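Take this structure, written in structure tokens, and hold onto it; I'll ask about it next.
Every protein chain except one is present and positioned as in the full complex.
Let's turn to chain A:
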Amino acid sequence: MKKNIVVQAIAVTLSALICASLAGCGSAGANQKIAQPRIGISQSTSRFQFSRVKLYSSMKEMADDSSHIVAGIVTSQKVEEDVAAPGTHVTLSKFRIMDSLKGDKKAGEEITINQDGRDDPMIIKKNEVVLLFLHEMYTGDARDLPWKGQYSVAGVWAGIYSLSKVNEFTTLSTIESTSSNREKNEEEVNFSRFMISDSDQLPETVSLSEVREMK
């Protein structure tokens, strides 16, 4: 009788373990810690104000102006003194690409995003899932060498879109890990405007497939 109870307990524990591991396999990406989406921050809340060189009248214009368009997650970040202006700071964010919509980068690759300033609503945060419209900072000009491998955001803040819903991260993880059904999956992942300002005429929300069609 006592032996029976022990066997039953082992069986229950084992099946619970198997179930837990199976559930884990089914949504490996979804288990990764991600930050709550940040949508609709007012540009005037930033300590940093910019005189922009270009304002975008459409998403297509911003897409055409960007060398790279990528969706992914901020894996780590650090604050450094700006190489160009000692005494001022830049935030360098390591960004893992989960879907590449324009440019020579592939899903799984990591790039560095260079944003002016630190500790500001305008700056992307660790574990945030965002869609980024980027410029490659190294243009071949010798003066650009300090920024080789770094990317800046198109329109300073305009080119940042935040994941609309946390559960869409699972679909984004599927896009990263497999190329099957890419078109269908990209339709289901939506991003919303991160920072609101009247400077640009951009849509509030876009799906990855809509952005892919624009490039």
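Criterion: a residue touches a chain if its C-beta (ideal position, glycine included) is under 8 Å from a C-beta of that chain, and two chains touch if they have at least 3 such contacts; residues count from 1.
Here, contacts and distances are computed from a predicted model.
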| task | Could you check which of "Acetyl-coenzyme A carboxylase carboxyl transferase subunit alpha", "ABC transporter ATP-binding protein", "Matrixin" or "Recombination protein RecR" matches the UniProt name for the chain that's left out? | result | "Matrixin"
| remark: Of A:Phe95, A:Trp147, A:Phe169 or A:Phe191, the residue touching the omitted chain is A:Trp147
| task | Just name the one of A:Gln77, A:Thr91, A:Thr171 or A:Ser197 that touches the chain not displayed here. | result | A:Ser197
| field | Candidates A:Arg52, A:Lys165 or A:Lys184 - the one touching the absent chain | value | A:Arg52
| field | Given A:Glu136, A:Glu168 or A:Glu186, the one touching the chain that is not displayed | value | A:Glu136
| message | Touching the absent chain: which residues on chain A qualify? | response | 43-44, 47-55, 82, 84-85, 87-88, 114, 116-117, 135-139, 143-144, 146-147, 152-156, 197-199
